[in-house]
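Comments concern the structure below.
Missing here is one protein chain; the remaining ones are kept as they sit in the complex.
Order of writing sets the chain letters: A, B, C, D, E, F and G. Residues in each chain are counted from 1.
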Amino acid sequence: MPTDDSEKTGFADLGFAKVDILRRERQGFPEVIFCQGKTPAQVSAIFGELASRGDVVLATRADAGHFSAVRDALPDARYEELGRCIVWRSGAAATPQADSRAAVLAAGTSDIPVAEEAAVTVGCFGFAVDRLYDVGVAGLHRLLAHAPLLRSARVFIVAAGMEGALPSVVAGLVDKPVIAVPTSIGYGASFGGIAALLGMLNSCGSGVTVVNIDNGFGAGFAAGQILRLANAPANVTKP
Amino acid sequence: MPTDDSEKTGFADLGFAKVDILRRERQGFPEVIFCQGKTPAQVSAIFGELASRGDVVLATRADAGHFSAVRDALPDARYEELGRCIVWRSGAAATPQADSRAAVLAAGTSDIPVAEEAAVTVGCFGFAVDRLYDVGVAGLHRLLAHAPLLRSARVFIVAAGMEGALPSVVAGLVDKPVIAVPTSIGYGASFGGIAALLGMLNSCGSGVTVVNIDNGFGAGFAAGQILRLANAPANVTKP
Amino acid sequence: MPTDDSEKTGFADLGFAKVDILRRERQGFPEVIFCQGKTPAQVSAIFGELASRGDVVLATRADAGHFSAVRDALPDARYEELGRCIVWRSGAAATPQADSRAAVLAAGTSDIPVAEEAAVTVGCFGFAVDRLYDVGVAGLHRLLAHAPLLRSARVFIVAAGMEGALPSVVAGLVDKPVIAVPTSIGYGASFGGIAALLGMLNSCGSGVTVVNIDNGFGAGFAAGQILRLANAPANVTKP
Amino acid sequence: MPTDDSEKTGFADLGFAKVDILRRERQGFPEVIFCQGKTPAQVSAIFGELASRGDVVLATRADAGHFSAVRDALPDARYEELGRCIVWRSGAAATPQADSRAAVLAAGTSDIPVAEEAAVTVGCFGFAVDRLYDVGVAGLHRLLAHAPLLRSARVFIVAAGMEGALPSVVAGLVDKPVIAVPTSIGYGASFGGIAALLGMLNSCGSGVTVVNIDNGFGAGFAAGQILRLANAPANVTKP
Amino acid sequence: MPTDDSEKTGFADLGFAKVDILRRERQGFPEVIFCQGKTPAQVSAIFGELASRGDVVLATRADAGHFSAVRDALPDARYEELGRCIVWRSGAAATPQADSRAAVLAAGTSDIPVAEEAAVTVGCFGFAVDRLYDVGVAGLHRLLAHAPLLRSARVFIVAAGMEGALPSVVAGLVDKPVIAVPTSIGYGASFGGIAALLGMLNSCGSGVTVVNIDNGFGAGFAAGQILRLANAPANVTKP
Amino acid sequence: MPTDDSEKTGFADLGFAKVDILRRERQGFPEVIFCQGKTPAQVSAIFGELASRGDVVLATRADAGHFSAVRDALPDARYEELGRCIVWRSGAAATPQADSRAAVLAAGTSDIPVAEEAAVTVGCFGFAVDRLYDVGVAGLHRLLAHAPLLRSARVFIVAAGMEGALPSVVAGLVDKPVIAVPTSIGYGASFGGIAALLGMLNSCGSGVTVVNIDNGFGAGFAAGQILRLANAPANVTKP
Amino acid sequence: MPTDDSEKTGFADLGFAKVDILRRERQGFPEVIFCQGKTPAQVSAIFGELASRGDVVLATRADAGHFSAVRDALPDARYEELGRCIVWRSGAAATPQADSRAAVLAAGTSDIPVAEEAAVTVGCFGFAVDRLYDVGVAGLHRLLAHAPLLRSARVFIVAAGMEGALPSVVAGLVDKPVIAVPTSIGYGASFGGIAALLGMLNSCGSGVTVVNIDNGFGAGFAAGQILRLANAPANVTKP
Partner (left out) sequence: MPTDDSEKTGFADLGFAKVDILRRERQGFPEVIFCQGKTPAQVSAIFGELASRGDVVLATRADAGHFSAVRDALPDARYEELGRCIVWRSGAAATPQADSRAAVLAAGTSDIPVAEEAAVTVGCFGFAVDRLYDVGVAGLHRLLAHAPLLRSARVFIVAAGMEGALPSVVAGLVDKPVIAVPTSIGYGASFGGIAALLGMLNSCGSGVTVVNIDNGFGAGFAAGQILRLANAPANVTKP
């Protein structure tokens, strides 16, 4: 049976999991729950533990069953269906900072779930997000028509499958960091996202950085860290 | 010692090579010499054999030594240094047909040798070529500024290394066939052109077809076949 | 709720998709619907939108459910079961041009679905197709017996799995463009079509170009573009 | 012969290269010269062209011969030997901003050239760099002993070959963005950096983003963009 | 119908399997049953055969059905659910040797099944095991806090998925053999454990040896062999 | 210093090598020397050792230096330059058996060295060889014209690079064993022979077996074993 | 509706398949039916067609449903369950030739289905087969104990998964052809048989040839061709 000596050990022992309660202090964001492969009951228990110690909780790769279990315990948790995330924010959580915005782009309709996972993650850091979906390079006018959005964002997340060309094009148009997310969309020689991943790693656009295939959360986390820097006074420490 | 019974066998036996003399009749273009791995003397001998039977000869992947040996025997052979090709045309060869043009694009300066191999090959079919180099997707304005050229071409050859995104962008702008040539330009995870090859095979642009890495000749050959069709009257047979 | 400002934006916003209505003008063929991963209702809605603006609509990778939903709205839509395509042509669509033919070859019986997807796509461009199936290189006499068909076609699409050798043999016999389609047929070290793909990229037949594994649509689209060129007067513009 | 109509075309045509003179305006940093595969004379000419139009010029993958040619024309150019870069800054270039620092870490001695390429690039953006080399995970005490440096940096670049584990460890200790650079150091199953690349893409540390193998420049460029954001007032535009 | 001439042939012929009854004499441990792909009845029959000839039997990759069949015949068999193993020990089996301990570490919760398979295997050799789970490198303090456990173990088994960095860190802290087990945990470019496998093969920690992906049994077997050596007097022979 | 107790140990110890003198008895052919990576003196010593005990010696991957050293000791050794082999036959060696023939085919001129290594090996078994080179599938008439040769051979060795299609075509025409040898000839996505290897493993021709890339010796050895069987009376034992 | 002009075309057209009726004449064995992906009705129809024209029919990868349909039409067809084959022999088929035997070995129990497919195929050629299963290299005494069987066979088929080492060991012990069949048995880094395939291609045993992963039929077909040669008088033609 788990006991609570978390103050001493630095983690809360739930038996099937050890919740790292120092994560927020070290990294500026509490531990995030990866739901895939966990039962609804397990997710709900970890979620509750984190909610009792912080003001924002995020669970990714969650299905309806996971959400149902979480909501039973925390009625004000919210399910972001497109991005497959469960989010809970305490009343004490800061208001989103609208003047520090991320732009999240998706090349095709099928890339939207990954893009949404990224967008929800950025939102959990307390920043605003502009979405621009279905703007792949086969119809460039759709991207070029959104110049104001491209100018107002301070960091870009670009999700694309198939040949993964969109981040290169975006990086050639803006002077802000571009984080590329390859998606597993495609068939034949796309190899579950490898074609897009290689394309992004070899981007001719300067300064493009890349996360793992379908890792919308990782891109959103990196963008949140960047926006936090952009928002902080010069002698920034922990938020 | 080789003997000439080529009329009967359908090839000229030079000892170290059997020159296929039916190739032009079957495929509409004489056998092409791939110089890599052949000595200057061998290339010169095959070149002479083909020149004695046709009105255009093309040798690819040729270095200065190969050309020197060919020129000794055929003073009016020409060395296309950028594309590493040797070309010879008889006086009887047809005048290039200026109204049927191919456009050859290269994403970066380093892709030019491959693009030139393609351009020279198209020229050997008797068609005109417009070159548009260093127009990679990191600076789209350079491509978009050449609308007239994009409109006048009847077939496109697009060479690119790194992420290989340029063919997708071109295919989204034109209504003509686009042949993509991945080049081995890049480093790290470009894997000698595999990243570009996969990108092109997974292109979101409809109708893009692909040839082997660095195979400018193959792209030029396919473009020549297409232009020949475009130029022929409806009941086309062999040119 | 979607609104219709498509004239201004260049796309019709259906909420779950942005239908590119400039595609036909730019590329000479309207946007094509990739059904895999879309619900019957979504496919039907996009299909209707495209039918209201053009005279031919094509949907690929469609199953019976997709077709049922489309037919409810457009009773004269047709389901091409072998090629898994839905096709609709308005009464205003041009009569197929019988003197400009594509030949579609399949090496084995299992390659037929991919070959049919290509054949249906060529048909949507308004051209005639000759089919030649089960003519793999293990029994060459079956191919060689069809000389008239090989002579009459102006472009070739060759689908093959396993070692993918058929396009090389065909390219050695004809003087027209050959588009090779690797299929995912095979087992063991065929790696879902990679063996065939590599075989085709390394073809010793000059001028063979290649599309992605199982991408019959891409091959048909490229063939359609080529036939359009072959059919157009010298000063060709949009059809 | 090249002519100067760069104001109209947006690039300076040197014959062998088209120098993009709009790059700085679009991306906030002038075009960077990749020396590998270019002659000293070519590098020197492009370098001079860029120096005549801006206040900082960077050339990467440069050897002693490239530098010698550049120095003949621009005596105050500097060669950063460890990072294989040539740098030139005009008198008008801004003073480095010491309170906005990047930390550049290298796991082993052999990773230093890649790390230095990153450090020099950050320096060209006008920011200070702290170097921490030979701190691989086989001797963690060397990393943990540098807590002050880890606290003062606003962005981290971590270069590592072999298993590429260092970025994960660093990301677990800090709350700032971590950019991972796999290097081609290793042997056997390291596959020229692929093992490190895969390790970094699969990092268990949240928010790690990755650039191509040995791409120190890319990491430095991304870090420069991030520091620029961190330094800018809220309504940031071009620096 | 199988007959018992096992004394002569060296194996017991059950028809569907030939049980090697010399294995224990040759290798110091009886043949182990790999259940995957075998029916419950087959596993039960082999299990019984081995129990009749030795004092410990181990079956790996066993599900509840396999166990049910074994327990019907051998009521004192035990099912190790987490590690998916069935274990039976005769009363004559030696008491575990508590002063010769293996430490089994798992980087994350998802790696526990593989770690448990290793731990159960070590136990079958008659040695004690200390478990230390969920101590991945993203929170190093959890590992560093267990110094006594790290000092008391004589051999280490370290299971990790994703980037597989934990074995390198452990090897840098201890002076005992470290056996690394990559697990198939991860997604995207983890490729079912290949990323972790490559990371471990390229470990910068001296003396790390590696077993196949998810092969907890193999790691436990090697650890058992090592502990047996560590426990034996100098002129060790068979136990 | 090596001593001769080879009768007891079953090998002759030359210090730098242990020559297996039982190989001929076990496998019907003496040990073969792989010269690559051995000095001329080493090759000469092993060659002499084998010549003193048998009536045929074969050394593969030999250069002129290796041959020069061997000839100094054995003046009647012969260098097969095209196949890079050194061969010596005693006067007692059997006369070649002309009625049991192997056919060795090469798709292109560049495949000849590998084909010759196979042909020389077959010759060492004492069988006759018919060579048919430069008969790739791009010009099928060259192969089809040699029907008599195809009928008279009892086993086929087919070497091909690029897409490796020739063995499939041959297997479709004959009723004898076909051994396929992929060669490393090609470029781009041929990957040093992998494309040809995969093509041959996936051959649609029944009964094709494959050896390693460039392994002409292996193919020749297998063919020699087959011809020996074909030549032997029913109760065959060792030759 | 299919019509019978097979005498003229060389194949029987069943609509969904073209049965090659010249195969037996060309290759010495009638076309073989690969059942996977075909319906029971289709298999039954092709099976009947072939039975009406020859004296042996073989269908591979057949399940119980396929067999049921075949047996309804041909009551004396036989289902070889272990090898998943359907076999039919006419009364006129030759009696098996017991003095010309193949040995079929399997390294482990899981390799038996592939080995049986090979054994059944050899049987269809009219030769006898000795089976030797579960003799992997982890217990060499099991193989070495069967010396008589190893001496009496004239050709060897060796199926193995995992590291695929058994063919090398067998080839070192015998002087007859060894055909290696990698199986997809294994897990982790066995990659569905690639590890075994590579091991066999790199075998240190001379003369080992290899077929595709799990391709028992291919190995059996090659062995049948070899035994036919071994059995034929010197002036062999078609059997």
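The criterion applied here is as follows: a contact is a pair of C-beta atoms (placed from the backbone, for glycine too) under 8 Å apart; a residue touches a chain by one contact, two chains touch by 3 or more.
Everything numeric in this text was worked out from a predicted model, so none of it was measured.
Within the entire complex, contacts from the absent chain reach the displayed chains D, E, F, G. Residue in contact with the omitted chain (choice from E:Ser168, E:Thr183 or E:Asn212): E:Asn212.
For the chain left out of this panel, the touching residue among G:Val56, G:Cys85 or G:Met162 is G:Met162. Listed here are the chain D residues that touch the chain not shown: 109-110, 133-134, 139, 141-142, 145, 187-190.
In the full complex, the hidden chain is touched by chain E at residues 26-29, 32, 99-100, 154-155, 171-177, 179, 197, 201-202, 206-212, 217-219, 221-222, 224-226, 229-232, 234-236, 238. Those residues of chain F that touch the chain absent from the view are 9-11, 16-18, 20, 22-23, 26, 36-37, 182, 184, 193-194, 197, 212-215.
Assume only the chains that are shown with their structure count from here on.
Between the contact lists of chain B and chain F, the overlap consists of C. One simple way to say how far apart two chains are is to compare their mean CA positions; for chain A and chain D this gives 26 Å. Rounded to whole angstrom, the centroid-to-centroid distance between chain A and chain G, based on C-alpha atoms, equals 53 Å. In chain B, the residues that reach two or more other chains under the touch definition are 26, 139, 171-173, 188-190, 194, 197, 201-202, 206, 212. By the contact rule set out at the top, the touching chain pairs are A-B, A-C, A-D, A-E, B-C, B-D, B-F, C-F, C-G, D-E, E-G, F-G.
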